[in-house]
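Every protein chain except one is present and positioned as in the full complex.
Letters are used for the chains, namely A, B and C, taken in the order the chains are written, and counting of residues starts over at 1 for each.
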Amino acid sequence: MLTIKRLSIEDAYILIEGARNRANEIGVPMCIAITDESGVLIAFERMDGGKVTSTTIAQDKSFTASGARKGTHEYAAAAQPGKPAYGIDSEIGGRLSIVAGGLPVFVDGECVGGIGVSSGTPPQDQDCAQAGIDFFMKKIGK
Amino acid sequence: MLTIKRLSIEDAYILIEGARNRANEIGVPMCIAITDESGVLIAFERMDGGKVTSTTIAQDKSFTASGARKGTHEYAAAAQPGKPAYGIDSEIGGRLSIVAGGLPVFVDGECVGGIGVSSGTPPQDQDCAQAGIDFFMKKIGK
Amino acid sequence: MLTIKRLSIEDAYILIEGARNRANEIGVPMCIAITDESGVLIAFERMDGGKVTSTTIAQDKSFTASGARKGTHEYAAAAQPGKPAYGIDSEIGGRLSIVAGGLPVFVDGECVGGIGVSSGTPPQDQDCAQAGIDFFMKKIGK
Partner (left out) sequence: MLTIKRLSIEDAYILIEGARNRANEIGVPMCIAITDESGVLIAFERMDGGKVTSTTIAQDKSFTASGARKGTHEYAAAAQPGKPAYGIDSEIGGRLSIVAGGLPVFVDGECVGGIGVSSGTPPQDQDCAQAGIDFFMKKIGK
């Protein structure tokens, strides 16, 4: 039998809060999605002004990061023409996202979920996703 | 040019709070989705224990209720064998939901969004969706 | 070699005008889609207030009516439980519509396209679709 650690809804809202705070600092209203370690959505927030297209993209980034246990920016590197994961972005009906802004959430070396952010530039999205994780880690004392 | 009223993220969280309170009362952890008047997701919460399948179903219920400006239970009635909307449930890639638990949110006679709840029985889902709306209306003094 | 008769964009707008006139008479803002004899969209109009969900449904009704050369209400009858076309509504990714409101357009015994209407009750939708065809037939003197 396996025992799995997974983000709770309370955890998810802490992650969102951290990402939202950073989004407000840089002045870019974001879509923020939190998935569990199975890639299933736990919580989602479209800040007022977040993009319609990002509603889906943020979820796909979080799905990818938690499901594959790596940042979507790592896929961005590995999926370039000539690289080993080239073409992987059209997998899973296109849900596998290779655009920066999706990050897995690791606690004690275990992937417990993911966060996906979209509406800014990919570096801005990743910055806010990271801010969500940093905020969360501080809160839980890790 | 048209002028449209739309739920804000602040409004969305009030709706979620009302539905969550009712879900806690009846002891059924729910997936709760809030969409705007165009059917686009604003906020989503999967309470700890909410069903994986309901993650999508709650969103589809809210999409349908806000996009069609009617409760999904009304479709449930109209889409029975022999009734006029029979077969409509497979429309829009199956996203058109005819299962009770999706309700439009009307303010001053205008549809400003929707709420979709899933994980319990359809009547329980609808009860929680309605509780979200009642809580919201009281908060905004309507 | 085959020679095919097909609605022009000018014809399509006449069909839309006829359906829109009737929609205005009954006070229900509609989504109106016109497809050619291959089921491909020629023209679409969402009257102010037409439903978001009907944007897709109107197109599917017209696609079905022109592609199958029969009214979607005929499918509604044939697709009831126990009837020969039962379950056909989930075909073609759910695009095959069995809800009244889609009609083929026949000229000189040949199917030259279709019209699909959605946002009202199915009988209202079909009434407006028929009004589009009647208006068109009168215009072209058939």
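Please note the rule applied: a contact is a pair of C-beta atoms (placed from the backbone, for glycine too) under 8 Å apart; a residue touches a chain by one contact, two chains touch by 3 or more.
This structure is a prediction, so every number in the text was calculated from the model and none was measured.
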Omitted chain - touching chains that are shown: A, B, C
Contact partner of the left-out chain, one of C:46, C:73 or C:95: C:46
Contact with the hidden chain (one of A:7, A:57, A:103 or A:133): A:57
Absent chain, residues of chain A that touch it: 48, 51-54, 56-57, 60, 75-76, 79-81, 89-90, 93-94, 97-100, 121-123
Chain B residues that touch the omitted chain in the full complex: 1-8, 11, 36, 38-40, 107, 112, 140
Absent chain, residues of chain C that touch it: 8-9, 38, 40-48, 52, 55
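The rule is short, and it goes like this: only the chains that are shown with their structure count from here on.
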For chain A placed onto chain B, the superposition rotation in degrees, Cα atoms, nearest 5: 180
Chain centre separation (chain A, chain C; CA means) in Å: 42
Centre-to-centre distance between chain B and chain A (centres being mean Cα positions), rounded to whole Å: 25
Mean-CA-position distance for chain C and chain B (Å): 29
Sites on chain A at which at least two other chains make contact: none
